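See below for the structure under consideration.
One protein chain is absent from this view; the other protein chains keep their places.
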Amino acid sequence: MSELKMEKKHFLSGDEAVAYAVKLCKPDVIAAYPITPQTVIVEKISEFVAAKEMDCQYLHVESEHSAMAASMGASLMGSRTFTATSSQGLLYMCEMLHYVSGSRFPIVMVNANRTVAAPWNIYGDHRDSLSQRDSGWIQIYVENAQEALDATIQAYKIAENSCVSLPVMVNLDGFVLTHTYELVDIPNQEMVDEFLPSFTTTNKLDFNNPKSLCFSASPEWQTEFRYQQYEAMEAAKKIINKADEEFGKIFGRYYGGMIEEYRCADADYALVAMGSVAGTTRLVVDKLREEGKKVGLVKLRSYRPFPKEYFQKLGRRVKAVGVIDRDISFGYEGAVYSDVKGALFHPGAQVKTINFIAGLSGRDITKEYLTEMYQKLEAIDKGQNIAEVQFTGLRWT
Amino acid sequence: MAVSIKNLPDQELFYGHKACQGCGGAIVARLALKVLGERTCIVLPASCISSVTTIYPQMSFLVNSLTSSFPATGAVLSGMAAACKAQGLKDVTVLGFAGDGGTIDIGLQALSGAVERGDDFIYICYDNEAYMNTGVQRSGLTPYGAWTTTTPTNNNAVGEKKFKKNLFEIMMAHRIPYCATASVAYPNDLLNKLAKAKEIQGPKVLHVQAPCPTGWGHGPEKTVEIGKLAVRTGLWYLAEYENGQVTINTNPKEFKPVKDYFSKQKRFRHLTEEDFRIIEEHRDTEWKILRNYLGKDE
Partner (left out) sequence: MKPKVVREYKFPQTKEEMPFGPGSEAGVLIDVNSGWRTLMPIIDYGKCNKCLICWIFCPDGVISKENPQLEIDYDYCKGCGICAYECPKKAIAMVKEGEKVE
C-alpha cells in the first residue's frame, strides 16, 4: 500500500474532483457548454488547458447539442473526448445522445444532476438523466466527490472496452456534490496511466480503407443493430464490475461495481438509493442498527445497465424494499422504482415494496425522512396498508 | 495549379447513388470530391444526398463518410477538425455537405459557432431551395413565389412569400477566411472555388445552387440550363469573399427577363406579372448591395 501514499489529499468540490479526473485521463478533445451546477468542471479544465497542464483541443461550442456533436466528430476520428452538462443542457443534446450510442462511440460525459424546468430550478434531482434512460448510455451515479473522480476515470475504462464501446454518463448530484468540498485523493498520473491505456478503437474513420460510418439501416436490419447495442450493454455489466476491481487493486478504493450493499447481509428492510443520499442513508442505517432494526442500504451505482440479477436475488432475501426516486414518471411512479420492482418480483419472491419520491429539485432528504422510510417498510411488512407511491415531506397528506 | 475540366481526375469518388435523374446536388458532390480528393472525410446531415448514398449495405461514397444528424454539421466538423489537430493529421480535408434547410435553418447555429471558432473545414451548402428529402417543404432558402407543399399555391396564393436569406452575407459578417457562391451550371468557377477553399486555412463556406428536377418541376436534362438561367436573369450570383474583399465572378451588364427562368419550372407556374415585378425589384436591390461591397477599401 505504500504507493497509495503517493496520492495527494486535496480539499475539492465534486466539480473540481471531476476536472482533476479528466486531466488525468488526457482526452484529446473537449467540447462543452456552461450550465449550473456543472460549470465549475469546464472552468477548471479551461484553467488546466490555459496553464498548459493539459494538452488538448478545447472547443468553445455554442450549445450542448454542438458539444455532443463535436465530441462525436472527435471520437469518430479516434480521439478521446470529454464533455459535461446538466439538466436543460442534457435535454438540449438529447438527439445526439442517441446518435452517439447508436453509433457506438465511447464518449464520456459528466452530468451534474439538476431538475428540469418548469418550474425553473437549478437544484438537484435525477429527472434530467432519468429522462434519458433509454438513450443507450451507460449511467453511473456517485455518492461523493471522491467517487465522482474515481468513477470518471473508470468511465473511460468501461466505455473504451472493445466489448462495450458505448458512451458513459457519470452522474453527480447538483450542489450537494458539485459544490460541496471534501477531502479528495488525487491519484498520480503513473497510476492512472497504468489503469487506463491510451485510446484505441476500430470504430473510426480510416484513410487506408475508407469507411461509411453511422449509415442508415432499413427495417430489415435495424433490429440486428439494436441487438448489438443490447448485447454491448449486457457485456458492460461485467466490465463495470471488473473495472471497479482493477481500480481497487491499484488505488485501494472499491465501490462494488454496479451495486454497493451496506449492512444488507441479514437485513429485513432495504432502501435502494442512487447518488449522494446514499451517504446520509448509511448514517441512518447505523443508528437503526444500534436500535436493533435489521435495516440495510442498496446503493445503485449503475442504473443502465441495470443489475437485474442482483435484485432478483435480493427479492428472496428481504421482507420489504423501499426505493428512493429523485424523480417521478407522471402517470405511473418513480422510474427507478419501476425497474427495481420489475426485477424483485419473480416466482418465489414475497417481498413488499414502497416508492419514496424524495429530494425533488434539491429538497433535502433528511435523516428523519429516511428513518420514516424504514418505519414504513416495517409497517407494510407487518400488514399495514400504505399507499405505494409516497411523496416524502409533502406539505399535506 | 488551377484546376480545369481537362486535368481533373477521371476517378469517381461518388458513384452508384440513388439521387433522382438529373440531380443538381449530385453534380456538386461529385465535383467537390474530384477536387478535394481521396483524403476527404465528408459529413452528411439528413438530406437528399445522405439518404441516397448511405443505406446499408449500399455505400456510394468512396471516401470516409459520416451520415450525421440534421442540425449538427458545423459542430461535427469542429470536432473532427480538432481531432485532426490533436493527432497532427495535416493532409486531411474535413468537408460538410448539407442542404439548404440543414444550413440556413436548423444548422445555422452550429455553422455559425464553427466558423466563429475558426476551425479548419470546408462546408458546402447545396441549395435546392427546399426540404426535398422530406417531400418539398419550404426552407429559409426557398425563393419568393415558389410553390412547395407547405407554401401551396391554390386559391391564388403566391407560394413562398419571403425572399431567400443571404448565406453569403451571413458568412461575410463572420469575417470568414473564405466564402463563395457558385452554381452547378458553372463548373469551372465551382472547381476553382473548391481548389481555393482546399488551400485556405480555417473555415470555408460554399453556397452552391443545385437545381432539383423533382422539386422544381423541370425535365432532368434541363438541370444545367436552369442553373445558367438563374445566373443570367440575375436571380443567382456568383461571388467570392476572401481577405475581406468581395469579387463578383459574373457581373452581367443587363439581365435576361426573369420570366425566362420561371417559365421553365412548375413551381413558379402560378406567378403573375405583378410577381415578376416584385421579384425584379428585389433582385436589383440585392445586386446593388452586392456591388456596393466592391472596392470598398479603395
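Letters A and B name the chains as they come in the text, with residue numbers starting at 1 for each one.
The working rule: a contact is a pair of C-beta atoms (placed from the backbone, for glycine too) under 8 Å apart; a residue touches a chain by one contact, two chains touch by 3 or more.
Bear in mind the structure is a predicted one, so any value in this text is a computation, not a measurement.
Interface note for the absent chain: among B:11, B:251 or B:292, the touching residue is B:11. Here the missing chain is touched by one residue of A:23, A:65, A:157 or A:211, and it is A:211. Summary of contacts with the chain left out: across B:26, B:72, B:110 or B:271, the touching residue is B:26.
Where subunit A meets the omitted chain, the residues involved are 102-104, 165, 202-203, 209-217, 224-225, 227-228. Mapped onto subunit B, the interface with the missing chain covers residues 5-6, 8, 10-19, 21-24, 26-27, 30-31, 56-65, 184, 187, 213, 219-225.
As a convention for this text, only the chains that are shown with their structure count from here on.
Averaging Cα coordinates per chain places subunit A and subunit B 43 Å apart. Against subunit B, in their complex, subunit A makes its touches with residues 28-29, 31, 56-57, 59-63, 65-67, 69-79, 81, 95-96, 99, 205-207, 210-218, 221. On the subunit B side of its complex with subunit A, the touching residues are 38-39, 41, 43, 50-51, 54-56, 59, 61-69, 71-72, 74-87, 89, 92, 109-110, 112-113, 116-117, 119.
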